[in-house]
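Note that one protein chain of the assembly has been removed; the remaining protein chains are unaltered in position.
Here is chain A:
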Amino acid sequence: MKAETRSGPAGLVEVRRFVDLEIAPHANAFERAERIPWEVLSRVAELGLWAPFLPSEFGGEAMDMVTLGRVHEEVGRGCSSLRSLLTVHSMVSASVHRWGDQEQQEKWLWALARGEKLGAFCLTEPDRSGSDATAEGTTAVRDQDGWVLNGRKKWITGGQVADLLMVFASTGSGMCTFLVEADRPGVRVTPLPHVSGTTASMLAEIEFTGVRLEPSALLGPQGWAAGTVMTNALGLGRYSVACGAVGIVRAAIDACAQYTSVRSAGGVPLRDLPHVRQMMSGMVTARDAGRLLCERAGALNDAGDPATIMATWVAKYHASKAAVQAAGDAVQIHGANGFSPDHPVARLYRDSKVTEVIEGSTQVQELTIAAEAYREVAQ
């Protein structure tokens, strides 16, 4: 993907304008077409938003995590499918930066920062629960020339358009991570159409059949520490999803404020009805709480504080549930219109539900967060 170069990533005001003018008004159309147009992906590159957290020597701007979260919140306000593409691309870019050797970094990071190459995160497999991150169905076997990869991955966000696949595979002695070009012989990408929620995120199932990889395709440490590659990437993904979920709450507030200001029942504007006000108040409070939790997680990450891991779980847990509640209330407020493609709220509802499933389901998060509570009480 070619895009104009720029001196730095767009500021939040510019991102907000981009979302207001070029994303939000077209998000329902993106959903119907089940794809984000290339022109839009190029505009993201023009604005320097694919991986602005990378350092300048790799084409980024060393954007801090708090600011990155606000960017993903803004994009999530306009279109969760586009935010999902940013999420997985960020996970791949950050992983190559954190774990890649010099050759891997020089080969990929510039292109990832400029959006000339798009990344996809390939962990979930068709025959296993997404919460089972053992990746045992995909194997990488070492031979004298490198590795041979076989297996299938499913629900791969951006898989239809990705150039670089970050693939988790079992090597017999544990899980490892590989950087795989999507155009390698033996890689077969099958689009997953008609998915309800983040429908335009160009999901795919990807099959690897005897894919030959050089030794340099291996990313990061092997064995026990390979799990930290996955944990680290999922942490960033979880943060991005949390921020995007706050964006969904904001979009629900915007839609409802507009709708209830022009719609009336029995001569009374909907905005004056106590039940509407109650739901709006809930959304506003959930938005603010979600943003504060995201900012806390982002600030801890910026400080390199390990507490960011749990703070991110908490932020994502709250924000994803808040998004589902807000989007559901928004549909309720819109009545029959809430189900119409002429309004954004049905899409918001479908997209919000995805945030409760990916990067750690609500139920898996409850296991983790509750365990932390018991540890705190024991202290």
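The rule we apply is simple: contacts are C-beta pairs under 8 Å (C-beta built on N, C-alpha and C of every residue); 3 or more make two chains touch, one makes a residue touch a chain; residues count from 1.
Methods note: contacts and distances are computed from a predicted model.
Asks: Any idea which of "Carrier domain-containing protein", "Nitrogen fixation protein NifU", "Membrane protein" or "Protocatechuate 3,4-dioxygenase beta subunit" UniProt assigns to the chain that's been left out?
Replies: Answer from the UniProt record of the missing subunit chain: "Carrier domain-containing protein".
Asks: Looking at the whole complex, which of A:231, A:264 or A:340 touches the chain that is not displayed?
Replies: A:231
Asks: Of A:172, A:266 or A:304, which one is in contact with the hidden chain?
Replies: A:304
Asks: List the residues of chain A that touch the chain left out of this view.
Replies: Listed in rising order, the touching residues are 99, 101, 220-221, 223-225, 227-228, 230-232, 235, 303-306, 308-310, 368, 375, 378-379.
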